[in-house]
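Working notes, structure below.
Shown here: the complex without one of its protein chains, the others still in place.
Moving on, here comes chain A:
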Amino acid sequence: MSSIGTGYDLSVSTYSPDGRLFQVEYAGKAVEAAGVAIGLRCSDGVVLGVERILHSKLLVKGANRRIQSLDDSIGLASAGLLADGVHLADRGRDEVWNFRETYNAPIPTQILADRLSMYVQAYTAYSSVRPFGVSSLVAGVDKTGPRLFCIEPSGVFYGYRGYAVGKGAVLARTELEKAVGKETEEGGVALTCREGVLEVARIIHLVHDDNKDKEFELEMTWISPESNMKHAVVPADLLAEADAKGKAALEEGMEED
């Protein structure tokens, strides 16, 4: 680590000689340290799930959510510094309001992701601020259908069929590739939201490291026909089922090893 930065990492307004912005890369480290957040675009909606690490036994159950609503049919899950995620969601709600005020229509998910990404990008261009320490999954259903985007600390955003950010995201992404891969096979179809919830829960349990990590709460929301195409928490019974099946799949996997 000693040679990292070497003077070029003090400000986000200074490039390193090989054209990197170290502060933005360090923001990425804050994301990697946080519990995983997964988004999965399904045939009939989008599912979001996060592994909410409980850093204290004194925490109220269900408190400090990492998934927030931006509009009736748009949710945002963040991985990284929780307060940065809350601030970004706040900004997102302003953009939602602004779009509706201007055009009298709900904001398309892609336009919201674009506007938010430009906001994040602005924090990579001034020495007086630090970049956002979050990667955010923006999930929404609009007239173009179910959409999923990830906005990174650098301000770039891409659309995905499924994506994961945070600790263990690499493993989670290969698992998502398998799930999404079925869709592209001959005659294959995408998972439904109900199946997606089980899949996301399974991957979160798989990625969670029981030995190193503290306990976690499974937090899941969706935009599905069952929630009337609104962004809402996954019903308690389905969440419990997904949680239990996720755990069971993990134990099954361990026996095979």
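By our rule, contacts are C-beta pairs under 8 Å (C-beta built on N, C-alpha and C of every residue); 3 or more make two chains touch, one makes a residue touch a chain; residues count from 1.
As a working rule, contacts and distances are computed from a predicted model.
Remark: of the listed names "Ribonuclease P/MRP protein subunit POP5", "Proteasome subunit beta", "DNA polymerase" or "AE7-like protein 1", the one matching the undisplayed chain in UniProt is "Proteasome subunit beta". Touching the chain that is not shown, out of A:12, A:67 or A:180: A:67 (per the contact rule at the top). When you scan A:36, A:50, A:96 or A:169 for touch with the missing chain, the hit is A:96.
Touching the missing chain, out of A:54, A:206 or A:233, is residue A:233. Along chain A, the points of touch with the absent chain fall at residues 65, 67-72, 86, 93, 96-97, 100, 221, 233.
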